[in-house]
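The complex is shown incomplete by one protein chain, all other protein chains being positioned as in the whole.
Here is chain A:
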Amino acid sequence: MIDIEKFNKILKRVEKPARYIGLEKNSIKKNLKDMEVKFAFAFPDIYEVGMSHLGLHILYNLINEEEEIACERVFAPWVDMEKEMIREGIPLFTLESREPVKNFDFLGFTLQYEMSYTNVINMLHLSGIPILSKERSLEDPFVIAGGPCVYNPEPLADIIDFFVIGEGEEVTLEILNRYKDFKKSGKDKRDFLKEVSKLEGIYVPSFYQVSYNEDGTIKDMIPIIEEAPKTIKKRIIKDLNKVYFPEKLIVPYIEIVHDRIPLEIFRGCTRGCRFCQAGIIYRPVREKSILKLLELADNLVKNTGYEDISLTSLSSCDYSQLKLLVSELINRYEEKKVGISLPSLRLDSFSLDILKEIEKVRKTGLTFAPEAGSQRLRDVINKGVTEEDLTTAVSYAFKEGWSNIKLYFMIGLPTETDEDVLGIKNLGYKVKDIFFNQPKEKRKGNLKITLSASCFVPKPFTPFQWVGQNSIDEFNRKINLLKDNIKDRKITFNYHDPRLSYLEAILARGDRRLGKTLIKAWEKGCKFDGWSELFDYDKWIEAFYETKVQGDFYALRERDLEEILPWDFIDSGVSKEYLIKEYKKAKAQELTRDCRLGCTGCGINKSFSGGVCN
């Protein structure tokens, strides 16, 4: 345990001490001395962000179900806390036992966004654990990572001992059980890595060698030991009704980003938006049954006392019996004043009907994501939404009393022209007209339209994995074009920092050579890069320069279809041929239907079973 007197002292000095105290309802504290395996679950961001992540709750409870294994949480301390910890010599510790992370057998990171990578390094450093995998001994924990970012694990290849690709519920226990045997065997670190590399979904980067062509592209990647497989197949859970889902969730004391029950209704998505990585890597779609969901909801409400249930998935309106589920939940919880919310809405009357039902209890702003401003560009990205959908939905919403509408867009999508960009403005103005075209006495509330634009980041395992990103200058030009053209008090225009999206693009499609740049950037003080108040672009640029890595090579370059991509060794289940086909269709502005209406041949049903694919 860390020095508690010092800990008590520094709590008085930091801004939000409750981030570090633990002790929440349903948190699990075991006696670490009695444990065979100690697992520290790390989320490389602050408490409020990490605690909002469903995967943390699932794995935390799942691991703690095992009697002789303890799982404890650790988050990135905010800068004020970090300063005090360094000043008092307190190493990074877990919330439950306040035990130094270094004393655990595993330190498992979940990687949800690329801009948290410097926090991974920082957390290792604060723990007193060597940053490079090769410099760690058996005294140190095994440092492992999972989450959506590890579909391209290469930028962290020198840092992480092994990656878990895909869904973690089953494989995590397989790893921990192997570890129990290993611990008794007296063998060394490399033996354990060999052992886990035999498990499906495990990638041990140090067992592979990458060589490069003269132009900087990858020549090949070969396993250097016999046990290591040539391709790593992602793990998926066949039956979501049988997979572990916690019936208790930790209830934080302080307000977190998503402060409600996340009820996962299905995994995967069949819509096939071409920019969306989640839509590919979480295939196939697997639903939970209504009965199972109602049972879970009952237990979760009882055990947490939360005032809201959020029906989560990538596209919740696609749940096949959504109406039934929603009305059943409302019936059950109306009296207890537990609200139901849908995080991802589609622009159709069906969704709005359901929303209307939900909003009987609570009324909030409405958010839609047309993603692109023109029909042409929406066809390119296969976002099956028409302008008519939007106008019908918005008219309906205004009639029902909503007056606060948010629309999400991306700029810099492949083939985008200035006309497409200005389409974002046009849609905003159209929504405004719809509001004011209502007769005066029918208008409800005070109209507020927010147009929000993020900068497109091409991601691995999408049909756009080959495209070049817009340059920062080009993004800025487009942003200014919109800023200059949107002149209306009712319409607010927000946009993301293109410099951040540029770095995100580099890390998302980067290779192993980026490891040294990451470490250099961290040495210069980069951390919490996703937080605008701490993001320091100039330091990153210095880090690229000093490590002789060209950011443009990763972000801006259009790749040949034949090029070996850094993540090609991972099998997401969706075939490369399918992605190529989709890429070509995008350029031709051809749509691909939702595959719930008939398989479109992505390949996932060939190597993985389970789910709705027929």
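Simple rule for what comes next: a contact is a pair of C-beta atoms (placed from the backbone, for glycine too) under 8 Å apart; a residue touches a chain by one contact, two chains touch by 3 or more; residues count from 1.
We adopt the following convention: contacts and distances are computed from a predicted model.
Only one of "Nitroreductase", "Acyl-CoA dehydrogenase", "Radical SAM-linked protein" or "Protein translocase subunit SecD" fits the UniProt record of the hidden chain, and that name is "Radical SAM-linked protein". Check A:198, A:219 or A:337 against the missing chain and you find that the one touching it is A:337. Residue A:254 is the one among A:254, A:481, A:541 or A:580 that touches the chain missing from this view. Only one residue from A:9, A:190, A:483 or A:587 touches the chain missing from this view: A:9.
Those residues of chain A that touch the chain absent from the view are 9, 11-13, 17-18, 21, 23-25, 251, 253-255, 301-307, 336-338, 361-363.
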